[in-house]
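The complex appears here minus one protein chain, its other protein chains still in place.
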Amino acid sequence: MRNPVFVLWLIVAAVLTFVIARLIDNAYFYFAGYVVLQYVVLATAWNILGGYTGYVNFGISAFIALGAYSTVVLHKLTNLPLIVMILVGGGVSGLVGLGTGYLTLRLRGTFFGIATLAMAVVVQTLVTNWEFVGGSRGAYIIRPAKVAYLGIDYIQYLFLMMLGLCVLAVGIARAIEKSRLGYGFATIRDDELAAEASGVPTLRLKLIATALSGGLMGMAGAPLPYYVTYLDPVSAFSLSYAVNTIAMPLIGGTSSWLGPIIGALLLGTLQQVATVTISSALSLLIVGVMLVVFVVAAPKGIVGWFWK
Amino acid sequence: MDLSFDLLGNALVSGLLLGGFYASATIGVSISFGMLDIVNIAHPAFILLGSYVAYTMNSNFGFDPILVSIVATPLFYFLGVAIYHVYDVSFERRGDTALRGLSFFFGLLFITEVSLVLIFGVDYRLVDAVYIQTTLHFGVIDVPLRLLVPALVSLVMMGVLQLYLSRTFIGRAIQAVAQDPLALRLMAADPSRIKRIAFGLSIATASVAGAILIMVQPIEPSVGRDYIGRIFAICVLGGLGSFAGTLLAAIILGVMENLTATFYGPSWSPAVSFGFLLLTLAIRPSGIFGRT
Partner (left out) sequence: MSAAAILQVSGLGKRFGGFVALADIELDVARGERLGLIGPNGSGKSTLVNCLCGTLRNESGSVRFEGRTLDGLKAHQRTRLGLARTFQLPRPFGTLTLAENLRIPMLYAVQARGSATGPDIDRRCMDLLELVGLADKADRLPKDLTQIEMRKLELARAMAAEPRLLIADEAMAGLSHQEVDDILALLVRLNEEQGITIILIEHIMRAVLSFSQRLVVLVAGRKIADGDPQDVVRQDDVVAAYLGS
């Protein structure tokens, strides 16, 4: 299926989802659904770098938080609409991703992974010490009640925005897969030395992947302050973002755009249910265990069960 | 910034001791990363496990934490052997260490941390030993035993390991397996078995490192994450696999961190080690990391 047609189907699916949500007419569905959709974007974004090129990014929480805190800054200084904040959040994260990549992508993949971890802590420390965004005390953001020109509650608006980001992320992921860029990414994953010898500009492609991946994650994080209304570094940089974002594509399957979606929908829903029925700590433990089990026993993920 | 000399002097001395202790946390990764090329980012979680074992024995039975940790060493060793076995079969043999191998350890880190939270909660824990409250005084310099003892234990542990690696057959085989697995095979030693032993040793050090950690500072499950940066910064800075280099780098980091904390406040400490790590990775040319 050609890509524009695919994107059209994505939009149809998104619209359908929103219509169903309106029919269910339950505020909790929007709140829970937002989180699941956010993970679809995060997992897809992570997979562009991790699954396609084989470079693991552990600093996920930093990219999300960069998007979220850009929004906080813009909210305090200006009156810009959410869409602009999303774009700015994506831009900031993308640049930081590019910068981190430029510093460390010449090294082996495992060093890059450690460097992303380091970058996350550095960013967290900087934010925790930055009084303007509330420092360690956090920042309060007033969530508007309604979006006047659309006539819907703000939470529904956030849900809609996240649907839009899903369409964007998945559309990009699939477009990359069968493109010249996607082939380049695959060679980096399979054998970087041979890729270079075959004419693939590996550093440039890795930088593209890092910037794209980071930028999308930043966009996913940008609406967060309006969702939580109270943003503090400890929860913004929570390790649960990292573990979920990595577990979802690894469980769903890293070789295609479909894997992260399956992983996100499955794990995301599971977690929402578990958080309410058991405890959030226990549900996170389950995610961790599933990650280890799948990585050891089912490296191709769920997608690998059906598509050999 | 109040640059009084006894403040500076004390910051330097405690930074030195702290660095000595950091070396004990790093030595395990020096072995697993430096010699076996295994990026075990879960190592700090195992150190914390050691801390909580020491804490449990200490608070319930009053045992000395260091003694407890030494007794627990064989258990940690076998844990290491088991983990290596899974790692070897699942990732090393499949050639997927960069993505899935790394994620495996990340998963272990996470599982350990969350399990500790579920069992012990997020309150800070301390140990109680006879010597911990004591401080020696040398003029204006104070040397708290709670820093001195861990630094000394750390040195002893490193000394013992160094002796083992250079004097015994297995120890020398471990050093060899890093450089030339083929030659090792020709010497009728099985690289897999050697690596298993080495990784077991690596995790065994976590037991002792954990016991002295809980002397140096109160612990709670997320403390491990701060140590990831410290450990890998020291490893990268100090030269992979060299104990002397590790010690030197650990001391440098300890001093820098402590100076930062003393003069700028403790909330900047995590940035020191992780910033160090980033800078070192960025500036050091990739050729020095060897192993192509």
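A and B are the chain letters, set down in written order, and residue numbers restart from 1 in every chain.
The working rule: a contact is a pair of C-beta atoms (placed from the backbone, for glycine too) under 8 Å apart; a residue touches a chain by one contact, two chains touch by 3 or more.
Just so we're clear, the structure is a prediction, and the values are computed from it rather than from any experiment.
Remark: the absent chain touches shown chains A in the intact complex.
Of the listed residues A:V35, A:A186 or A:A298, the one in contact with the hidden chain in the full complex is A:A186.
When the omitted chain is restored, the residue from A:N26, A:S136, A:S198 or A:S279 that touches it is A:S198. Residue positions on chain A in contact with the hidden chain: 178-180, 182-184, 186-187, 189-191, 193-203, 255, in rising order.
The rule is short, and it goes like this: only the chains that are shown with their structure count from here on.
Per-chain CA centroids place chain A at a distance of 32 Å from chain B.
Against chain A, the residues of chain B that register as touching in their complex are 39, 41, 86, 90, 94, 96-100, 102-104, 106-108, 110-111, 113-115, 117-118, 222, 225-226, 228-229, 232-233, 236, 267-268, 270-271, 274-275, 277-278, 281-282, 286, 289.
Those residues of chain A whose C-beta lies close enough to touch chain B in the complex are 50-51, 54-56, 58, 103-104, 106-111, 113-115, 117-119, 121-122, 124-126, 128-129, 136, 189, 239, 242-243, 246-247, 250, 254, 281-282, 284-285, 288-289, 291-292, 295-297, 299.
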